[in-house]
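Below: one structure in structure tokens.
Removed: one protein chain of the complex. Kept in place: all other protein chains.
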Amino acid sequence: MNIATVFEIVLASVVLGLAIWTIAVAETYSATVGFVAYSLLVALIWVRLDAVDVALTEAAIGGGLGGVVLLGAAARLRDAEALTVEQASPIVRMSAAILSASITAALAFAILLLPDPAPTLAPTVVANAGATGMTNPVTNVLMAFRGMDTMLEKVVLLLAIVGVWSLASDRAWGGRPGPRHQADPNGVLAFLARLLPPAGIVVGVYILWTGADHPGGAFQGGAVLASMWLLVIMAGLADTPPVSSRWLRLILVAGPGLFLAIGLGGLWLGPAFLSYPAAFAKPLILGIEVAMILTIAATLGLLLAGAPERSSQ
Amino acid sequence: MSVARDIMTIAGVSVGAFFFLAGTVGLLRFPDTLTRLHALTKADNLGLGFVVLGLLPQSGSLRDGLKLISIWMLALLAGATVSQLIARMVRQSGTTR
Partner (left out) sequence: MTEFLTAAVGLILAMLALGLVSILRGPGDADRMMATQLIGTAGIAALLLLGTVTGVPAAVDVALILALLATFASIAFVKKGLPRLEADGVGSAEDE
């Protein structure tokens, strides 16, 4: 048993232990903090498995936006929790436990049943990497070989925003999402919100740009940009834009819109939907990704900001 | 040349790991929240700093080295901000146990 195996076993048992503790602990708040730490460790595991693209997403979502959502929700729930005396009956808890245990067992069974070596398209993807002029296989799959799935994912993001906005009351419709955050303009938070975003924007653009040949891409970059935007909003330095803003809506549809337009162009001028002409594949894909990073940043930021609750005046 | 680089790496990473150890022990053993905060942010940032210093000779290019240093800078900024915010919150709520 070499040292790398020991390391993997330790990492796996730490993550499993933390996961079990997160489920077992009674207090929502402690469980949430445990979960934030858990997602950091999972990012380590993804790197160890050589899935750095996934690790980047896990770090950007789990470390940044997910933590903000969960901790904010736990803080709001805390007051409600103190008031409720109601407890789920033993039967309900028992059946929930049985359900979760059987799902885990089914997943474990399915993994053990996989043929060895598992069926994979990875060699084909690597062999055709030159077709788009980009060498990151994940970007090739997402943007070219399975471009349709990625486009529909962006439409799902748009639907999520529509869903959040539809929670607004009639009076607030068209107004600004979320509360107006306030903090001392000379305080620590405002200081951070002035210092960090310039660096963060550079990192976000870098992650998008490096995604052509190395792990990275529009979603990870967009999540970083969204975090920076949210930091400025939380520090009270900027307000959320009113949802009736035409600019905002244009940015929200820019990514899927351009993707769809280029896809239809492939159907019209080329052989199939979303087929890129070989000479222009890389510029076209980069163009889509630039539009997408803006859409993703705006969408994630607005999802966290919440439903419109103040009129725009 | 390569030996000198390796020695620098071993020295830097060892000192870094020691500071992580110190920070963790401080977090577990110090008596109240504010002293624990002190132990954590000091040792933590020094630990990462020495690890970065140790890895610098192993980085292939100037760009990689600058990236390592900027990671440490960002971690320093995060540590400084977070310790201020948490300390003020603890002091306001008055529960320093």
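As written, the chain order gives the labels A and B, with residue 1 at the start of each chain.
The rule we apply is simple: a residue touches a chain if its C-beta (ideal position, glycine included) is under 8 Å from a C-beta of that chain, and two chains touch if they have at least 3 such contacts.
Small disclaimer: the values here were computed from a predicted structure and weren't measured.
Contact with the omitted chain, checked across A:Gly64, A:Pro177 or A:Pro241, is made by A:Gly64. Although one chain is not drawn, the whole complex shows that of A:Gly133, A:Gly147, A:Pro177 or A:Pro215 it is A:Pro215 that touches it. From the set A:Gly34, A:Pro137 or A:Gly174, the residue in touch with the chain omitted from the display is A:Gly34, counting the whole complex.
Between the chain not shown and the residues A:Val155, A:Ala183, A:Val205 or A:Val290, the one that touches is A:Ala183.
Residues 6, 9-10, 13-14, 16-17, 20-21, 23-24, 27-28, 33, 36-37, 40-41, 44-45, 47-48, 51-52, 55, 58, 60, 64, 67-68, 70-72, 74-75, 77-79, 81-82, 85-92, 95, 97 are the ones on chain B that touch the missing chain. Within chain A, the residues in touch with the undisplayed chain are 3-4, 6-7, 10-11, 14, 17-18, 21, 29-30, 33-34, 36-37, 40-41, 43-44, 47-48, 50, 52, 55-56, 59-60, 63-65, 67-68, 71-76, 178-184, 186-190, 192, 196, 199-200, 203, 207, 210, 214-216, 220, 224, 227, 231, 234.
Everything below uses one rule, namely that only the chains that are shown with their structure count from here on.
Spacing of chain A relative to chain B, judged by their CA centroids, is 28 angstrom.
Those residues of chain B whose C-beta lies close enough to touch chain A in the complex are 70, 74, 77, 81, 84-85, 88. Note for the complex: chain A touches chain B at residues 188-189, 191-192, 195-196, 199.
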